[in-house]
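One protein chain is absent from this view; the other protein chains keep their places.
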Amino acid sequence: MIIWQTPAGLALALFMLGLLGLLARRSLVFVLMSIEIMLNAAGLLFITAGMRWGNPDGQIMLVMVLNLAGAELALGLILILRLRNRITNLDGDAANILRDVP
Amino acid sequence: MMITFYVAASLTLLTTALAITRSNPVHALLYFVISLVSMGVIFFTLGAPFAAAMEVIVYAGAIMVLFLFVIMMLSLNKVTVHREAGWIVRSVWVLPLFLVAGLGSELARVFLGGGSVGMIRVVSPQEVGVRLFTTDISTVELASVLLLTGLIGAFHLGRKER
Partner (left out) sequence: MITYLWLIPALPLFSSVILGLFGPVMGPRVSGAVGTISVGLAAVLAVSIGLHWISHPPTNSIYEQTLWAWITLPGFSINLGLYLDPVSLLMVLVITVIGCLIHLFSTEYMHGEDGYSRYFAYLNLFVAAMLLLVLADDLAVLFVGWEGVGVCSYLLVGFWFSEPTNGYAARKSFVVTRIADIAMLAGLLLLSTKLGTLNIQAMLTGAVATWSAGSLMPTVATSLLLIGGLGKSAQVPLQTWLPDAMAGPTPVSALIHAATMVTAGVYLVVRTHALFLLAPHVLDAIAVGAVITLLVAAFAGLVQSDIKRVLAYSTMSQIGYMFLALGVGAWPAAMFHFLTHAVFKALLFLTAGAIAMRLNHEQNIFAMGGLRSKLPLAFWAFLIGSASLAALPIISAGFFSKEMILGAVAAAPMPGLILWACGILGAVLTATYIFRVVFTVFLGPLKTEVSGSYGVRIAVPLVTLSVGALVVGWLETPEGLGNQTIFSRFLTPAVGVFHHLPVSFMIPLLGFAAPLLGIGIAYVLHRNGTWARATTTMPSKLTIFIRSGCGFDMLYDELFVVPYMTLVRVLRHDPVDSMFAGLQYLAIVAHRRLRAMQIGQIRRYASWMMAGSVATIAILLFS
């Protein structure tokens, strides 16, 4: 018997790890991967909710999350490829041409 | 079933933590793929076999492989890995840890507030399919539009610059 708090806590922990990666890592590849981790955690939470209510909606939403992850990753990777022409080492902090110049 | 869940959960946590701390992106991605596969196991233990299959096939099998291909196209070498390692110092984790701890404690409070109910039943793929193609047909349409958008965007951005 698994009470719903256990997988929800796992989802939270995964989300926190993803967030940690997003905030701490400078490389754009890792940033993108952290976003994937967070999306995945959200998917887990949907599944948990589906389990909690015995309802197929959770799985349907996971399909949506997968779609979103696929589309987002495709665009993100293309952007990384294009950015590589400008910043050779894929440093996110270097992509700051849009900053406000006082 | 419970043991399977806990083993898979520990594996997921471990591999994810490893994934975000590696300096070599290929290693990190491989850890993440393992995390996704064990996530599929978790889904299965939570009574969602369809979702478990999707997770393994689509996420781990297709999306992550795409990721891996692109990273290999970036032709990363020892120098980049070294520089990557140089960026991972202790100080960068401090502020994110604070924020994440704040968020975690808040959400944990929310989760603990609800009653503790366990799994009610296994939701079969058939049931999901019926819902997906009857009442929730708009979700399918939405997903198709989303993928189309991603396709067009990727195509547009991926063209050779003139």
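When the chains are written out, they are named A and B in that same order, and each has its own residue count from 1.
The working rule: contacts are C-beta pairs under 8 Å (C-beta built on N, C-alpha and C of every residue); 3 or more make two chains touch, one makes a residue touch a chain.
None of the values given here were measured: they were computed from a predicted structure.
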| item | value |
| --- | --- |
| Residue touching the undisplayed chain, where the options are B:2, B:95 or B:122 | B:95 |
| Absent-chain contact - pick from A:22, A:41, A:62 or A:80 | A:22 |
| Chain B residues that touch the omitted chain in the full complex | 95-96, 99, 102-103, 106-107, 109-110 |
| Residue numbers in chain A that touch the chain omitted from display | 19, 22-24, 26, 31, 92-93, 95-100, 102 |
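Everything below uses one rule, namely that only the chains that are shown with their structure count from here on.
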| item | value |
| --- | --- |
| Where chain A and chain B are represented by their mean Cα positions, the distance between them in whole Å | 7 |
| Interface residues, chain B side, partner chain A - complex | 1-2, 5, 9, 12-13, 16-17, 19-20, 25, 28-29, 32, 35-36, 39, 42-43, 45-48, 50-51, 54-55, 58-59, 62-63, 66-67, 70-71, 73-74, 80, 83-84, 87-88, 92-93, 95-97, 99-100, 103-104, 107-108, 111-112, 114, 116-121, 123, 127-128, 131-132, 136, 139, 142-143, 146-147, 149-151, 153-154, 157-158 |
| Complex contacts: residues of chain A adjacent to chain B | 1-10, 12-14, 16-21, 23-27, 29-30, 32-34, 36-37, 40, 43-44, 47-48, 50-60, 62-64, 66-75, 77-82, 84, 89-90 |
